[in-house]
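Let me begin by presenting the structure, written as structure tokens, before commenting on it.
Just one protein chain is left out here, and the rest sit where they should.
And then subunit A:
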Amino acid sequence: MSATAESNAATKPPVKATAAASRLWGFGVVALLIILGPVVVYPVLLMKVMCFALFAAGFNLLLGFGGLLSFGHAAYFGIGSYVSAYAAKAWGWPPEAAVTAGTAAGALLGVIFGVVAIRRQGIYFAMITLALAQLIYFVCLQVPFTGGEDGLQSVPRGKLLGLVDLSNDLTLYGVVSVVFFLTLLLVSRIVHSPFGHVLRAIRDNEARAISLGYKTVWYRLAVFVLSTVVCALAGAMKAIVFQLASLTDVHWTTSGEVVLMTLVGGMGTLFGPLVGAAVVVAAEFYLASIGSWVQVIEGGIFVACVLGFRAGIVGTLADFGRRSIAARQGASARAAVN
């Protein structure tokens, strides 16, 4: 790993080399936190953080890199959660199959809703996605197999591949961590793929991308579906971890919460959504005693973020780092340009 970083530093321009290096550092820190986390914090709470971090990371693919604000991502998280819970409970599927089923269901829903929603942008896109998500909410409320107000409770965690018993929290923690880390790598790869480059160009200036010959609608649809897949996976894992799928998963407040997580952490950054999810989940957990005042505090954090550091926690830190590097290089670069 360090060898590639060195060769990058030699051939690439400095900005890119630092970006690649800081990405590597980021993954290292995440891995370290995953390993050391359970020593300090209750594993179930950490698994909740990871599920919501994936949810936010999937959402951020669409918002931060696709430039599209969806206000209905709870639909995909919730469908993933319900289908995986139902498969595990009613059909007795093993957890890996149940999670796969939940993710596939989310993907399917993503394709259908994506085709409808992707024709509009901005506020109209947000409203259409919200409307579609509300549709799913009412379906989940009415149909018999979701358990209505009660949801699907005491979902069995089962045995992974028929071998590993997941009823132990630490064992499950290991499995969730691996899925989380691999999905994070996938998200990073999507962002840093040929597709990701075109996507960012479209986000920056769609008319220009069209004038270069890109059929932008297909790219927007593709990122929408990828985003829903990651979110559905997050929901499906959440159902296994908490042994519960409920209406909260598909409720519009969950759609709002993921927006909050992403913005607080820093949209358009790889690790921002993870930090945002950790902050929000931790706030809800540690401040649970003060009841609904948590939402007031969350609102306060949100306002502070939007007013004070719009790039979010990670975005602000990255800007700070970039500026100090630029300051070091600035003088020589400017001399070369002029």
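Here is the rule we go by: a contact is a pair of C-beta atoms (placed from the backbone, for glycine too) under 8 Å apart; a residue touches a chain by one contact, two chains touch by 3 or more; residues count from 1.
Everything below uses one rule, namely that contacts and distances are computed from a predicted model.
Missing chain, UniProt protein name: "ABC transporter ATP-binding protein", from among "ABC transporter ATP-binding protein", "Phenylacetate-CoA oxygenase subunit PaaJ", "Tryptophan 2-monooxygenase" or "ABC transmembrane type-1 domain-containing protein". Only one residue from A:144, A:213 or A:291 touches the chain missing from this view: A:213. Screening A:194, A:291 or A:308 for touch with the missing chain picks out A:194. Remark: the residues of subunit A touching the chain excluded from display are 13-16, 186, 189-190, 192-198, 200-201, 203-205, 207-216, 218-219, 222, 226, 333, 336-337.
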